[in-house]
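What follows is a short report on a single structure.
Note that one protein chain is taken out, while the other chains of the complex remain in position.
So, chain A:
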Amino acid sequence: MGSSRGHICWKWGSPLRRLTGFSRLLSTAALGPQICVVGSGPAGFYTAQHLLKHHRLARVDIYEKLPVPFGLVRFGVAPDHPEVKNVINTFTQTAHSDRCAYYGNVTIGKDVTVKELQRAYHAVVLSYGAEDNRILGIPGENLLGVYSARAFVGWYNGLPENRDLKPDLSSETAMVLGQGNVALDVARVLLSPLDVLRKTDITEGSLAAIACSKVKRVWLVGRRGPLQVAFTIKELREMINLPGTRPLLDPADFTGLGDVIKDVPRPRKRLTELMVKSALEKPGEKEASRWASATKEWGLKFRRSPLEVLPAADGKQARGIRMAVTRLEGSGESARAVPTGEVEELECGLILSSIGYRSLPLDSLIPFDPKLGIIPNSLGRVQGAPGLYCSGWVKRGPTGVIITTMNDSFDTAQSVLEDLQTGVLNLSNSKEGFESVRSILHSRGVHPVTFSDWEKIDAAEVARGKLAGKPREKIVDPQEMLQLVSH
């Protein structure tokens, strides 16, 4: 266990830890910083990884409210994007580290408070992400047939709280409000050939529902124009090439754009060029033939801002949306959509609002900015709360891909390491770490799920998946997960 590096305390710390609890206390108490991370998604794991790598004595415990780890890597990344989930391998290596422990099925703020964590650990890092979504704030938003993209994604990815969503997929036309990668994900899952979905880790239940879906056409609707789309080129390319589908792009939206983007940075330029090409150029032979035989369609609608979801005759079901037609003021990323006064109604029975995730406050004692939806912080140090840090979406807002969160988490870990070095975090106060949390949880009847417990659940999911030709069949009931590890 790294004995070649000759750190005495670490060297005899490891074998002693395997002996009695008392010896364990002896070896770990006051030897190094005790740090805990709240949340086991990419932010939590990357923060832990960086801390463990750059501090030879630090112990990092990762808490997670669900029994299973990995957050949005498991529940957010689309089923047909398995490569993105490869980060699970590096997270697993981190969890296997001698100085790292994972405790699932522990809800911070309920099973143990942040204050109690602060008594047990030198530093507490909040990395619990964004579990909610922004709301449209328009009439009819709660009609049947209207869902947040977040809940829809949670549904097909097996997030326990969304397993009973039962989205109504009986409408031919679906509108996704928003033009980010999540919007493209839901459109793609709605329109993908079943043969493709069948071989992914999409849940059995949602696959069955999608198999009966009547959805043939998905519009991605944005308030602004083509130059403001938030999705990225790889995902757009994937959509354009989706078998069995054809794109519906209005040439009027793209004429002349080629000139406008001449001096724009390369990423935006290439993304726009791809849209322009697909909208204006004659397709090649192969593409033309695919589009001709396509049974499903997807398209982009611009400069439309939702005003009201319109009810059907029964007053309960959504039948369409009334949209304000907008024009742009300003240009580029900061362009603003301004209503023109014109209004348009679009018919559809399925509306998915994909306008952003949103963090929630964990505990009334932790500073939280409800307007920005983040914990106020400076370089990951929570303002006005020494010993408290944050990383990931709850720190910077719910945008960005895994690399964004990775860099951000390394940044926060760097702040913790600096504070350890300069004495801002006082190591002379010895902390018990999980030893004190363990007794708190026990007294409250909470049984943490360890990483090797997760590996049992993981093995069960993989085994079930194998029977169905899938990488895994996700267990969606937390009780079933707990029963598997007999808690």
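Operating definition for what follows: a contact is a pair of C-beta atoms (placed from the backbone, for glycine too) under 8 Å apart; a residue touches a chain by one contact, two chains touch by 3 or more; residues count from 1.
Please note the rule applied: contacts and distances are computed from a predicted model.
Entry comment: the absent subunit's protein name, as recorded by UniProt, is "2Fe-2S ferredoxin-type domain-containing protein", drawn from "2Fe-2S ferredoxin-type domain-containing protein", "Nicotinamide phosphoribosyltransferase", "Vacuolar protein sorting-associated protein 26" or "Septin 9b". For the options A:31, A:209, A:233 or A:280, the residue in contact with the chain missing from this view is A:233.
Interface note: of A:172, A:369 or A:480, the residue touching the hidden chain in the full complex is A:369. Residue-level contact of chain A with the missing chain is found at 1-5, 46, 49-50, 52-54, 81, 83-84, 86-87, 89-90, 92-93, 96-97, 232-234, 237, 266-267, 270-271, 333, 356, 369, 372-374, 376-380, 396-397, 399, 401-403, 406-408, 410-411, 459.
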